[in-house]
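The structure's right below; bear with me while I get my questions together.
Note that this complex is displayed minus one protein chain, with the remaining chains in position.
Chains here go by letter, A and B, matching the order in which they are written, and residues are numbered from 1 within each.
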Amino acid sequence: MRRRRWMAGGMAAAAVLTMAACGADDGPPTLTWYINPDDGGQAAIARSCTEDAGGEYRIEISLLPRDASEQRQQLARRLAARDASIDLMSLDPPFIPEFVEGEFLAEVPDDVAERVSEDVVAGALAGATWNDRLVAVPFWANTQLLWYRTSVAEAAGLDMEQPVTWDQLIQAAQDQDVLLGVQGTRAESLTVWINALVESAGGHVVENPEAEAADVTLGLDSDAGREAARIMSEIGAQGLAGAGLPTADESASLSLFQGDRGSFMVNWPFVWTATGAAVEAGTLDTELLDDIGWAVYPQVTEGQESRPPYGGINLGIGAYSRHVDLAYAAAECIVSPENQAEYFTTNGNPPSSISAYDDPAVQEAFPMADVIRQSLEQAAPRPQTPYYNEVSTGLQGTWHPPSAVDPDSTPAQSSEFITAVLRGERLL
Amino acid sequence: MSAQVAPAKGSGASEAAAEEEARKRRNRAQKSDRTRAESRLGWYLAGPAFVVMLAVTAYPIAQAIFDSLFRFRLSAPDERAFIGLTNYVVVLSDVVFWRVLGVTLLITVVAVAVEVVLGFALALVMHRAITQLRGLLRTAILVPYGIITVVSAFAWFYAFDISSGFVNTWFAWVPGVDENLNWFANMGTSLFVIIASEIWKTTPFISLLLLAGLAQVPTELEEAAEVDGATWWQRLNRVVIPNMKAAIMVAVLFRALDAFRIFDNVFIMTGGANNTEVLSLLAYRTSIARLEIGLGSAISVLLFVCVILICFIAIKLFKVDLAGARGEK
Partner (left out) sequence: MGLTTKQKVWWAVITVVVLVYALFPVAAIAATSFKIPSELDNGRFLPGTWSLINYEQILVGDAQSLFLSSLRNSIGISLIATAIAAVLATLAAYAIARLDFPGKRLILTTALAVSIFPVISIVTPLFNLWRTIGLYDTWPGLIIPYLSLTLPISIWILTAFFRQIPWELEQAAQVDGATTWQAFRKAIVPLAAPGVFTTALIAFFIAWNDFVYGISLTSTEAARPVPAALAFFTGASQFEEPTGSISAAAVVVTIPVVVLVLLFQRQIVAGLTQGAVKG
């Protein structure tokens, strides 16, 4: 008797659950896509893919915070709570290994993996891979270029057709009494700069990114690390990036670059769309737009190809999603070359798809598209380790402010500090 | 009860005594019935609030103490392991913790010291103000009290920020301030803005507590002192302040405990850069941002201990009578 009642109860509960799982029943399943903030591009893609799906699924978007590390926090916290509402996520590549290790991501089916790794720039593919497996779907790939004011470069006598070095930029800033645009604020963008300098000097921030926390070896205490520290400290200590350097993020360096003392700046391609929009709105002169030039990221050692920063977004599928198959179908739709090209022209976020760069609309909106593609081929990702957050926050703590960086001691100290944090011996 | 053993002596007297005894007992029983009913009603009414308060604090802190004994990282749940007091050893042996504690104390002491003086001045102004002005003044100072701390933090941040701020332009005549002063690039200047915004936001609260204290000072005493030829300053020093010492102490303690938990302003303005990190932020970054639940819980527990210590010191050393001052007596 008791047992029967228990069974009946169980069946009722199961029925309720099944009904709940089917959702509102009358509509197609809704996939929730957690997006990083942009200028509405991902929302547009979500709409067009919902249409293309022909009633198979609907994509709804949910906005994540602005700061990359905040985005990671929000997602990691939800996934640790086994949130089934996370179907698709726009993930910053450095955080992907941690998500894989925490079993937060659904596995990429082999056939999907094969399809989405075709026609993808090298950096983006590397950013979506962990332990030799594709773990996320490459979406868009970001990289920093060297932006310059043609007038300043001419006055400084620099031939921008040839690769330039950081030392040449420092020299030009000193001679011309102008300011360099770099990101020195204590945030993810500082790590981006440090990593690009170290990699361009031929080193690595982390030597063995796939190691366990206690065994991670840092490559900062090396010639490459010291060279990176020298460049950073020269720019910081001599005030070549202005007084705002210790709080300068991408947006602040852009305003500096647009100002009277703007000269050279390393920054993401959004600066082109943003400047264009400001000119259109009448808040900036058209002349400024004509004065802007672009080149591949500066070299650290003359003659040695630079390793520009690699960023962008890959799509991860939530491990607890109720519709993993549909989510992968949606992801494939989202990353189609057409969508990527459209996203680039409207939002300024460069495609990971090689063929998207050949789109005439892309070539028209971004005269520097080919330089971006080249930069992406050269780009070096930030250390891909499940402990990226510790490494990055540790770097930001020890290499800030740039004026206090000492080539002789900072690399060694930060190595020691980050190692101790990873071993659980120190607070971050 | 010992009253049951009634000694049997003379018969008549003893009967009367017994009757008296029985009446008393009935009375007591009735009274205790009423008392019992009253206390039952009391707990029925007050119980829910009591239980809710315990549930939202006692349970989590117990859980935090438990968690602090484990190595537990949310993104690697399988590696959870009991490690005893190791987390506390790590925290307490790290210079970072002590630096952060120092910064927190510095902010607390400076902010509260300035607030007491400023708040006292504001309280005096409101106390003395003629009726027409009183409403206006109170309304004005309630604005900082009611405003969201995060909003106030942004307001101060944007005012001082090197690119969007106007402070550098306005105060360029002050030595050391020019258009190239980046307030949020140095520890001293960042702390200055953080503390200033904290003072701005919370002085109204302290001044209202002090205003209530001022109202308690007997006017006769002040008048008598005035007749004796005491100056304004002497009256303030010898009559007013001694008479509201209790109110001042309570105000200071409450604000100190509040300032010690400072978080919002620092989070918004510097995020802990330039050594401006405070204890709450350290705990937040460790457990919420790094997902190191174990280590973060240890810091949380230590923060809790610090608050208790401050309270204990205030009550034992400075004899702050919280209950008395808060109306319980």
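We adopt the following convention: a contact is a pair of C-beta atoms (placed from the backbone, for glycine too) under 8 Å apart; a residue touches a chain by one contact, two chains touch by 3 or more.
On a predicted model such as this, the values are computed, not experimentally measured, just so you know.
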| remark: Per the whole complex, from A:Trp166, A:Trp268, A:Tyr310 or A:Phe366 the residue touching the absent chain is A:Trp268
| Per the definition of touch given earlier, which of B:Met53, B:Val89 or B:Ala224 contacts the omitted chain? | B:Met53
| remark: Among listed residues B:Val125, B:Leu221 or B:Ile241, the absent chain is touched only by B:Val125
| So which bits of chain B touch the chain we can't see? | 35, 38-46, 48-50, 52-54, 56-57, 59-61, 63-64, 67, 122, 125, 129-130, 133, 135-152, 154-156, 158-159, 163-166, 168-170, 179, 197, 200, 204-205, 208-209, 211-213, 215-216, 246-247, 250-251, 254, 257-258, 260-261, 263-264, 267-268, 279-280, 283-284, 287-288, 293, 296-297, 300-301, 303-304, 307, 311, 322-329
| task | Touching the hidden chain in the full complex, which residues of chain A are there? Just list them. | result | 34, 36-40, 62-63, 65-66, 68, 70, 74-75, 77-78, 80-83, 249-252, 254-255, 267-268, 270, 273-274, 277-278, 281, 283-284, 347-349
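The rule is simple: only the chains that are shown with their structure count from here on.
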| task | Over in the complex, which chain B residues touch chain A? Could you list them? | result | 71, 74-77, 90-91, 94, 96-97, 161-163, 180-182, 184-185, 271, 273-274, 282, 285-286, 288-291, 295, 299
| Residues of chain A that touch chain B when the two form their complex | 69, 73, 76-77, 80, 98-99, 101-102, 104, 185-187, 242-247, 252, 255, 386, 389-390, 393, 400-401, 424-428
